[in-house]
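Only one protein chain is missing from this complex, and each of the others stays in its spot.
Up next, chain A:
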Amino acid sequence: MWFLCVFYHRLLDFRKPEVEALAELFGEEIAENESLQWRLPQHHHNDTPFHFVQLSSEEIATNIAKRSILVKGMYELWGEGTCYEELEESIKSYPDSRKLPFLTSGSTFRISVETFGKAMTFEEQNDRIRSFTYIPFEGKVDLKNPDHNFFLMEMDESEENNGLPPIVQRRIFFGREVGFADRKLLPTFQLKSRTYLGPTAMDAEMAFLMANQAKATSGKLVYDPFVGTGSILVSAARFGAMTMGADIDIRVVRDGRGPDCNVWSNFKQYGLPMPVALLRMDNNLPPWRSGLKEIFDAIICDPPYGVRACGRKSGGRKILRGTVDPYTVPDDKRTDHIPSTGAYSLVECVHDLLHLAARMLVMKGRLVFFFPVLRDDNGGEVKFPEHPCFKLVAVSEQILSSRYSRVLLTMVKVEPYSDEIEEAARLMHLEFRKNHLKWLEDGNIHSSVFKPIDSSQIHTDSKTFKDPKPKYRGKYV
């Protein structure tokens, strides 16, 4: 069955992957190597908020719309056209068997008017609603709580539509609502009302999108190896999943800002179940017992890219550089000793993350994480991390500055973890240790993001050169 799927006009790249993940979650059967079928309205650009999607039942469509963050509503389309005459034709030719059950005398209904890229006065809306005399509505109107909700959607052709490439032809849709989004979640969970925040706490909308990508739901165990203030796990817990988190910074996970302002309190604030465990550990040297594998249903995280927050791993900076030999901590100082940590390059961090996921995710488990991408003008092909156990199923870009963006990658575990993979990961781990400095340089995106603009480009006239301070293009990143 085809449904008209209307999106909120934001985070364009995240919209379809979210619906696809939720469709799978709610039991849509999708054959291997296939995905949902999508169709665009005639002459619409890919960025349009109006899409058609094929789903096997109305129930799935309803569930998707209810849980989704970016879907405004799902509709059964009764008719469409470029003008009201065409719309009338189209609605009249839609089979009565699909229409009449929703028009019966015992039911209540409402017709709403929605526009995109234009505004309509109340009179205009009323005129349009009154023109539907050719639909045999038998039921009563109920504006507050109707049994059936009908929608008229109209958009105009124009030079530019909310920043979209122009739609060549104007289009009018009329349909019955089968599900609508509950965006109330977002004001409740918005970061500004959260007690415990860190500098890189994940925005609530994005955190929910990530939890949806990971198919977090009741009975599942979700793990975040860079938990920080728990902002991602909160969203997974909201969808019923059990959560577990780890971080290398003990102040963040253990102390927070006091007894009522820490990771636990963030869950308490929303009445959510607490994480089953919070650990302080190093992802570079994880303390899992040998033989333990396939335990998490999803791993969701926002790894430290080294732009706003830098990764750390065990071993002091001097030891890793090789300037001092590993030293022994005297026995009397051992209990309160704070082990030193060194820089952890993004390359190594992502390598460890993929290896962790390959081992600890169940088959078909999902790994959802952000990956930073430098935006160059040459449009060079970006290479995303790969792993023999994983298939990349969704890529959604969020542009952060003119220099770089981050991409939400969703990977599904398709191959079991094997001894060969473990061995390869061990060798790579040794390579990272041995050539610490080289990898640190290679994997550093901070310098590219904050690199001053080439001064020869801006100051062509040396007389106007007054500001001796270097200009940082990425200053507000």
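Brief remarks on what is shown
By our rule, a contact is a pair of C-beta atoms (placed from the backbone, for glycine too) under 8 Å apart; a residue touches a chain by one contact, two chains touch by 3 or more; residues count from 1.
As a working rule, contacts and distances are computed from a predicted model.
One chain of this complex is left out of the view, and of "Glycine cleavage system H protein", "DNA-directed RNA polymerase III subunit RPC8", "Trm112p-like protein" or "Signal peptidase complex catalytic subunit SEC11", the protein name its UniProt record gives is "Trm112p-like protein". Per the touch definition above, the residue from A:138, A:255 or A:423 contacting the chain not shown is A:255. Contact with the chain not shown here comes from a single listed residue; of A:120, A:197 or A:279, that residue is A:279.
Only one of the listed residues, A:101, A:187 or A:339, touches the absent chain: A:339. Checked against the full complex, the one of A:35, A:269 or A:314 touching the unshown chain is A:314.
Residues of chain A in touch with the missing chain: 218-221, 242, 248, 250, 253-255, 264, 273-274, 276-282, 285-290, 292, 294-295, 297, 314-316, 319, 326-329, 334-335, 337, 339-340.
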